[in-house]
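Just passing along the structure, written as structure tokens.
Apart from one protein chain that is not included, each protein chain of the complex appears where it belongs.
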Amino acid sequence: MNESMDFLLWTRGTAFDVSVAIFIVGMLIRLFEIVSLGRGRDLAAPRGTEFLPGIRTILSRTLPYGGTFKRQPLTVIAGYLFHIGLLVSLLLFIPHIELFRETFGFGWPGLPNPIVDAAAVLGITGLLAALWNRLTNPVMKMLSDSEDYLVWILTFLPLLTGYLAYHRMINPYPLAMGLHILSIELLLVLFPFTKLMHTFTLFLARWYNGAMSGRRGVES
Amino acid sequence: MVDTKTKTLGEILRHSGVSRRGFLKFCTATASMMALPPGMVPAIAAALDKARRPSVIWLSFQECTGCTESLTRSHSPSLENLIFDHISLDYHHTLQVASGDAAEAAREEAMHANAGSYLVVVDGSIPLGNPGYSTTAGFSNLQILEETAAGAAAVIAVGTCAAFGGLPKADPNPTGAVSVRDIVTDKPVINVSGCPPIPVVITGVLAHYLTFGTLPELDQYGRPKAFYGTSIHDRCYRRPFYDKGLFASTFDDEGARSGWCLYKLGCKGPMTYNACATAKWNEGTSWPVESGHGCLGCSQPDFWDAGGFYNALSIPVGELSRTVSYATAAGLGLGAVAAGINHRSKVEANRRHGEVTVDDLEKTS
Partner (left out) sequence: MNALNTTPVPIEKFTAVEHRFGNTLPLLHEISHALHRLQVEGTVTTLDLNAVPFGPGDERQLVDFLGRGEVSAKLEAMGDSHIRESRYSGVWIVEHWNTSGERVAFQIEITKLPALLEAQQEDIAESLLMLQAALENARNGASV
């Protein structure tokens, strides 16, 4: 009879603890693994330095490569749209910041809710566009496997449920909020074992790319 | 003296010299109290004119008497001389004069005389762990409730304890407390939750039954929609600040002084359904958010277990930083093991790594 409150309490309690634990343990194991494996020794004599090119590549790859934009404008635009929307909603919504403050002991200023709301809409639109692109573009379609779709759903659900909960479009509210939290818990649990790891590994990959090219004295 | 048992409310009022104007005014106040639109006043007047005095049996189980306190402070127009004179409160062991056997006899008499038509009001939860945890006149709460509810028209569970288990049911629920709805399944049960419920909401529900002889429309928690249909957050006058993202961060900062939203200070208004924002408390003086304190969520099931009262609603219930630190420790440990294994295979790979000369290549090809 009290399902929705029980559900909310479960998602805010046991389920949250379990999923956060899985996320952290999984993440650390995988990062350790990747870092400790490192790269094979390069026996060739270096023709340049590694450090600066490494850092530069981490930063420079944040901007799209012109050629890609010309060939796949939608991939680039949808990608940026949803990443920015997602990050703004995740990191600058005040209720979320309160959660981080509770976890890490510090917070940061947030944005007014209407701006975050707009960002969430951008994020949702971006994700939908990305999905459409994936389904209609023959190359994208061929490249996609089930994991890509899984990851899309895992990313889409928190944005969607968050939007619905904020606008109180699901009744009763405890159910709406419970669904939102549950969708994030799903994301957290599967994060370390899917492509979602790119959130962290992208920095490593860019570093390796930059550093290796730097060592060879070529541009990356 | 009019026989209040058989006369209708309209007859009693006219007999005691209340004018039609006075009666209509009373109906207006009743409509407002029942949270019905003013257009309903004529219907209420017509119904109240014909209303008869229902018999009410009030049972108190595992409770703190706060709900009764709340009710007796109700500022309804009716309490002192109408609703409460007009309902026949035949048994309430805190308020009644009779005690012991006489009191129990009054309950039984009311049950027999009004079989099938009396109302049972319950405050407090029912312990199932051990019948001895809470008894009245030697009977366990469960026995009394089952026996009394059997012949009732409906049961009104007043307060969060009766409606959802409340404080006694809070983790770890030492007495095995349950709500009225867990026991009474074959009768309509109206939940009037709140810790305590707003007095006018209690009288409003009684008035609704008295007026229309029917039960009000209920939400999925069995609460009357007229009072519990909207969340605190949706009726909060501080809502514009929430929408703008203006929050008080402490109870005495500039934001608090300017009346900004109390979300960060733990307001549970967004998940709480109750009428505080309009019905208000203490004769309409103010209500918790207006006096600067967030809503605790007192009308929701399990609100005692819904996390710290001063934690923002977005903060999980458990000890988050503890989970994070344990998980980090475990992750670091396991990560180190993984790194160790990787290191061994790398050492192995390096060991096998030999220099290859052009001669070697020629030999193998």
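The first chain written gets the first letter, and so on, giving A and B; residue counts start at 1 in each chain.
In this text, a residue touches a chain if its C-beta (ideal position, glycine included) is under 8 Å from a C-beta of that chain, and two chains touch if they have at least 3 such contacts.
The structure displayed is predicted, hence computed values, not measured ones.
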item	value
Missing chain: touched chains present in the view	B
Options B:33, B:119 or B:295, residue touching the unrepresented chain	B:33
Hidden-chain contact residue, picked from the options B:182, B:290 or B:305	B:290
Of B:24, B:43, B:89 or B:142, the residue in touch with the unshown chain	B:24
Sites on chain B contacted by the missing partner chain, in the whole complex	14, 18-22, 24-26, 28-29, 31-33, 35, 37-39, 41, 75-77, 80-81, 235-238, 240, 257-259, 277-279, 283-284, 286, 290
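Just so it is clear, only the chains that are shown with their structure count from here on.
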item	value
Computed distance of Cα centres, chain B from chain A, in Å	39
Chain A-facing residues of chain B, complex	164, 181, 219-222, 231, 233-234, 242-247, 263-264, 270-271, 273, 300-302, 305-307, 311-318, 320-321, 323-324, 326-328, 330-332, 334-336, 338-339, 342-343, 346, 350
Of all residues in chain A, those that touch chain B in their complex	1-2, 4-6, 8-9, 12-14, 16-17, 20-21, 23-29, 31-33, 35-38, 41, 94-96, 98-99, 102-105, 110-116, 168, 172-174, 177, 181
